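Below: one structure in structure tokens.
Missing here is one protein chain; the remaining ones are kept as they sit in the complex.
In order of appearance the chains are A, B and C, and numbering begins at 1 in each one.
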Amino acid sequence: MPKKVMVGLEIHIQLGGRKLFCNCSTESSSETGNTIDRKLIATTGESGKYDPAAVYEKSRARSFRYSVTDNSCLLEADEEPPHGINQNALRKAVSMSLALNCKVVDRVAYMRKIVIDGSNTSGFQRTAIIGFNGYVETSKGKVGISSICLEEDSCRKIEELDGMVLYSLDRLGVPLMEIATDPDIVDGEHAVETAEIIGKKLLLAGWARKAPDAIRQDVNFSMGFGRVEIKGVPKLSTIKSAISYEKERQTWLGELSPALKGTDWGRLKFQDVTKLFVNTRSNVIAQNMKSGFKVYGTVLPGLAGCLKSDKYRMGRELADVAKLFGSGGIMHSDELPGYGVEGEVPKLIELLKPGNGDGFTIIVSTPKVIGLIEDSMKSRLRKLESLDLPETRVVSDDGSTHFLRPLPGGERMYPETDIPSIVVDNSLLEAARKDMPKTEEELVRGIISAYGISRQDATVIITSGKVESLRRYDEMLQNSRLAARLILQAIPELEKKAGQSISDQEIYPLLEEAGRRKWDRQILEKAMDLHFIEKMSMGDLLKSSHLKPIEGEELKRMIMELNKEEAVSQKNIVPMIRSRTSRPFNPTEAIALVKAITG
Amino acid sequence: MPKKVMVGLEIHIQLGGRKLFCNCSTESSSETGNTIDRKLIATTGESGKYDPAAVYEKSRARSFRYSVTDNSCLLEADEEPPHGINQNALRKAVSMSLALNCKVVDRVAYMRKIVIDGSNTSGFQRTAIIGFNGYVETSKGKVGISSICLEEDSCRKIEELDGMVLYSLDRLGVPLMEIATDPDIVDGEHAVETAEIIGKKLLLAGWARKAPDAIRQDVNFSMGFGRVEIKGVPKLSTIKSAISYEKERQTWLGELSPALKGTDWGRLKFQDVTKLFVNTRSNVIAQNMKSGFKVYGTVLPGLAGCLKSDKYRMGRELADVAKLFGSGGIMHSDELPGYGVEGEVPKLIELLKPGNGDGFTIIVSTPKVIGLIEDSMKSRLRKLESLDLPETRVVSDDGSTHFLRPLPGGERMYPETDIPSIVVDNSLLEAARKDMPKTEEELVRGIISAYGISRQDATVIITSGKVESLRRYDEMLQNSRLAARLILQAIPELEKKAGQSISDQEIYPLLEEAGRRKWDRQILEKAMDLHFIEKMSMGDLLKSSHLKPIEGEELKRMIMELNKEEAVSQKNIVPMIRSRTSRPFNPTEAIALVKAITG
Amino acid sequence: MNKITTGTLLEFTYKDTRLKGVLVSISEGNLNIKLQNGYNLLVPEKSISEIKATESVTKNSITEEKALALEGGPKRVAFIGTGGTIASRVDYITGAVKPVLNPSFLKESVSNLSKFTLDINLLEAVLSENITPEDWKLFARTTRDKLARNHGAVILHGTDTMSYTASALSFMFESLSGPVVLIGSQRSSDRPSSDAFLNLEAGLEFASSNFGEVGIAMHGNSSDNSVVFHRGVRARKMHSSRRDAFWSMGCEPIGKYENGKVALSTDARAQSDETVLSEKLETSVALVYFHPGLNAEDFAAMTAGKRATVIMGTGLGHTGSRLYPAIKEITGRGDHVLMTTQCLFGGVNMNVYSTGRELLGIGVIPLSNMLPEVAMIKAMHVLANYPEEDFRKTMLTNLRGEFLDREFLWEVH
Partner (left out) sequence: MNKITTGTLLEFTYKDTRLKGVLVSISEGNLNIKLQNGYNLLVPEKSISEIKATESVTKNSITEEKALALEGGPKRVAFIGTGGTIASRVDYITGAVKPVLNPSFLKESVSNLSKFTLDINLLEAVLSENITPEDWKLFARTTRDKLARNHGAVILHGTDTMSYTASALSFMFESLSGPVVLIGSQRSSDRPSSDAFLNLEAGLEFASSNFGEVGIAMHGNSSDNSVVFHRGVRARKMHSSRRDAFWSMGCEPIGKYENGKVALSTDARAQSDETVLSEKLETSVALVYFHPGLNAEDFAAMTAGKRATVIMGTGLGHTGSRLYPAIKEITGRGDHVLMTTQCLFGGVNMNVYSTGRELLGIGVIPLSNMLPEVAMIKAMHVLANYPEEDFRKTMLTNLRGEFLDREFLWEVH
């Protein structure tokens, strides 16, 4: 009988600013065009044994190409030791530990976690425990926080080519806070709630990178058949569907497993059946054959009717394996004839000779990997048969989960000797305590008092994670109302007009100039318009007459002239001036002038 | 009245082997693809004055691109000081000095001769006097040898682009022996004879590079109007025609000059007449206009009828100037209408308003250089008017000579301080004396005794300048007859078959292997065939069964088998074996075997 | 506390939390404990309580037989360990590094290992920064002995002073019956990204190729796609951490390993019928880095009693005139002063400027484009193995390719 569902979360949050072990920015604006090619060799773990995930990766024998970006240096290229730890990131991790009621370690000791899928150029990820044994209050009781780690993010995968994976170095080394809960979560809704509570703390603190993938969740799921780690759940809503998918999957596997016991998996043996498909009407197979692929077929012992029925989905389990080796998937006996494969089916049966209860399948692949696929399918079937389910899975947008690789073992972690251990002393603890994420109410009050803006504006700024922007804008402009207006109104309008989002990095140079030249709102907004909509360069912009305000005598003259054309009034003067010039002017001044002129 | 014609020769001979100041070979097999771009700045000479040739070159404001070759190093790139002097080249220069009855200097002191046409990356040519005050006997008496210098050769010009000259570094630094005669030569025939006598000494010595341009002559001509230096006369026959061309030219200039005296050259003033040519029927002008060139026209004061008449060729003198600035030439009033320029002539006359006795001309050029052309033409006409004729000229294949640049002055030479002066001591003199170029008879006898080959073969080898090849071949093969056969027969046949010449550099690797493996003639010639005709690589060649001789038991077996097909005889056996295999065999062995078999 | 030995599985309370883990080490009052999730925790001894030692776990340290040979394919290569990152394995618990005793574990990571039969001699491991001329002699003798029975040799060496050792062996071996290939690694072999594996793979191929030189086989660029062979007397470590730290100074490497194949330059010296070793070295040689702050007293102190002094001069081979009296003193007493350039690229040419000519005048020997470190080692070799009167001539003779005949125009950036 399946036991109680136990769910734990691992929430990963990228911190913005500088990278964890070097001085590179967490943001990239370009690639350099340089690439480096590398291989990673599975090394034995601490006990002289190879890590199962590593052995598995080794069997895929891929090489890796890294695209060098402007926010990477020799460290990301694995060409120099870490420079030391980013003190800001460390303080934030300590703050978060405190905020989540964790114990903070006395010494931070970095570890190397072996990862040889190429996502780390070093072949390991550097990670350290900062806090442990905390908790967070939820509507369904306390959920324990088992650990808070501060680690380096991995490379961003760009594409997977034949035997070669292309990664970008831009994300490698971004500080990643990993918050792991105990398996105290009882269901999908509870998982979402827990994630939301933790996520909001971070969001309010404004520490996370402003990027779509800045927060990623992993879900640890178990119902008695071992822990399944579901990687990279992007949205909160997906957590729920992933949990329910996985629960359903493990449930039917539990039902099916007695029937599979004792099957001779050795009979799963691919043979080249390409000749049967010379005149196939399946477009996908025909096209693949044209590209030099072959078609292989095998009996699937005892799997007839379990591959794709009302209850069972063994086909998917096997397709997951096929896909990992670059194959598009499989076509199996529960769905054939179909996909344009019709006439071939009798010939396939004749050739493969499935026995009673046997299914069969075909796959498009190459001689180079078909042996690996066969081995992997057999080993997978043995595990499923014995309900030995621990593994790493990946989630699709629809919440379905797919086999990714075996779970890594404890073998894969050993000390990072290049980084001396860091003493968490009182000054760090104090700084962290000061910096602790505040509640929304605390934040709102802080913003109001610091910047003198309305409660409503402050709340919007806080919940949209724009506190840091407000601080920087205000620092540059020395005008907190203008800074708030930019965030709440001017920039969103500009983005709408431009049809694209505008990052703080892009707007800073303008704001710096605005502060230096003491531009008022009109000029600044005009300048933003010219720069982002009319694409005027900063250089030209600063020289442009468009930004020279009409004021004093000049404004007066213009009003007098307008008055000749049509009688001006305090009411019509502003639109009248606007229709005449695109240069900025102060409406108050114009109205005052009209008042003076018209008496 | 023109005075007596006086002719002197400067004979330049490239020496083969290593370059003069570095360890690069004098021979190049490839370019590296790298280029460097340089400018040269006219510097003041020793007296603080600019050299006239330098000033002239400066007015052309060209930049230079150098193609880096495999036989160039930092020295050719003007990126390091000379390594020291090539002792072999120095010895040869001393030998030649002795052979030409010169005094040899006690100390060799290198000088820098400023040259800023880009042909030297340094902007100067390094040169030193080795011998002076010698002579050579000719049928018309002694011709003095004023000096023998050992200098570095200049860059090879590849092409001249708009404002940029492309040179190759391959030739730069090749040791160049410059033998200058006194102006004792009385006519063209005498010049050819003198050149031949000196040339043969070098040819027999085998020191010259084996290259088409290894020997170049300059002719110094004067008949009372100053020294004209005619550069780069390639063939002996051209010497004669150049001298007679130049004599004729100076003669008519002498006749014409009184008539030109006092002409107001300031009236030569180009104006843009492009609009007259919008619908021209001259293809060449139309095409140039399409490429963005303009047409300019000017009056040529007092030159009507002198431009191209039975006696006078002032048109050529002006065309030479135009060509130096990238223009195709000129079209002048003595040849118009013509070249498709017809309808425009009246309009040109209307526009330019030539006075009585004035000619006019048009030229295709650009606004950038037309001013320079105008200045140069005026200054040239002033010189011709006053019969101030010294200049550097260049010769065409037909013997005609053309203005190149003003003669360089003594200003342009100053000490090369990077090279310490070299003492010519007794050991050097002795070595040079031993090495002195021998007479043909001495050489023939030496070759016969050293290599044991026939007088006839020795003579051919000597007169074709192959003595050094013979020495090297013999050294490698340890077989002087085979070496001689290669030179006299095998290689010429191979070259004919290959349709191209085969250099010693290309054949050395094969000969080295042949010597090491003690190949006989058959195998070697087979190997040469495979390598140069069948283009088999050296690696494949050495592994090839083609080169394994058939001998002993194997040869015997083959003869026995052939005997079954057709009765073998001492007469037919060689062609029979040849028809059966392409592998080498020893005909004498085969005949002996036939003898033994047929008894 | 002290009763608990490392390797024991502990249960203990730390910050009100009950934890379980293996004791890895104790230092400076901190327990280093490996938790069950793989993380190590550094715990101040005084802040833990309720310790319970549950069981003793077998220590996972590497225990292996010292191997003398590793049978494989027909190519016989001597495998000599001297220490360094490449000849070590990491203890995955402490992160500490231990010398390799048996290279058989490399079978998994060095793809061509089975092509070779290794004749193994792992010398006592020494950190390469601690290597002295005495060690060079040991390495040389070991190599000579091994070459008698093998085609070539690979020498595992720390990268810090690898180019010095390569220079020294280059001079000490008058002739070689096969290649001697020094291999190091810039990323330790515990890392999946270590350069050790490809360097070893290439090193074995170089060592079984047909030539007779001492050199260094390391990555040619930052990618894992080629390894180059630098002539020992032209190699220099030019980056403290990159894989391609070693450069052939002013010339191309003489060998390249790429796509499983070795390509050798025609420049590579041929192997000889026998290996001849001249192991004597005169260590009384100074290497002086000239700079504006170096005064005559400093110079005198650095060169006192030295048989030869190699100056890393400025530019084309210059020093301040303030050193001339001290230099004259040295040449006057019959000892030698040799000039190289601290620019490292290009050579000295002391004819160009008056300073150079003056130094030549007081007996300084200009060493063209010989590298300063190589000059120092060559002086050690020449002083010990050649007659005193031949010193100058021998220093100026190109014995092992330490002089470049030509320097090509390459682009620097």
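Everything that follows uses one rule, which is that a residue touches a chain if its C-beta (ideal position, glycine included) is under 8 Å from a C-beta of that chain, and two chains touch if they have at least 3 such contacts.
This one's a predicted model, so the numbers in the text were calculated from it and none came from an experiment.
Student: Indicate each shown chain that the hidden chain touches within the full complex.
Tutor: Across the whole assembly, the hidden chain touches A, B, C.
Student: Return the single residue from B:Met6, B:Ala109 or B:Leu387 that touches the missing chain.
Tutor: B:Ala109
Student: Decide which residue listed in C:Cys343, C:Ile362 or C:Leu396 touches the omitted chain of the complex.
Tutor: That would be C:Cys343, which touches the missing chain.
Student: Out of C:Thr132, C:Asn210 or C:Asn398, which is the one that touches the chain we can't see?
Tutor: For the chain that is not drawn, the touching residue is C:Thr132.
Student: Of the residues listed, C:Leu68, C:Val276 or C:Ala304, which one is in contact with the missing chain?
Tutor: From the options C:Leu68, C:Val276 or C:Ala304, the contact with the absent chain belongs to C:Ala304.
Student: List the residues of chain C that touch the chain left out of this view.
Tutor: 127-133, 135-136, 159-161, 164-165, 220-222, 237-242, 244-245, 247, 283, 285-294, 298, 301-302, 304, 312-322, 341-349, 353-355, 373, 376-377, 380, 409-413
Student: Could you list which residues of chain B touch the chain missing from the display?
Tutor: Interface residues of chain B facing the absent chain: 36-48, 54, 63, 74, 77-81, 103, 105-107, 109, 111-114, 116, 121-124, 127-129, 132-133, 147, 410-417, 421.
Student: Mind pulling the chain A residues that touch the left-out chain?
Tutor: These residues of chain A touch the chain that is not shown: 22-24, 32, 34, 36, 68, 72-74, 77, 79-81, 417-420.
Keep in mind that, in the parts below, only the chains that are shown with their structure count from here on.
Student: So how far apart, in whole Å, are chain A and chain C when each is placed at the average of its C-alpha atoms?
Tutor: For chain A versus chain C, the centre distance works out to 43 Å.
Student: How many angstrom lie between the centres of chain B and chain C, each centre taken as the mean Cα position?
Tutor: Computed from C-alpha means, the inter-chain centre distance equals 51 Å.
Student: Can you give the whole-Å distance between the Cα centres of chain A and chain B?
Tutor: 69
Student: So which stretches of chain C touch two or more other chains?
Tutor: none
Student: Please list all residues of chain B that touch 2 or more other chains.
Tutor: Residues of chain B touching two or more partner chains: there are none.
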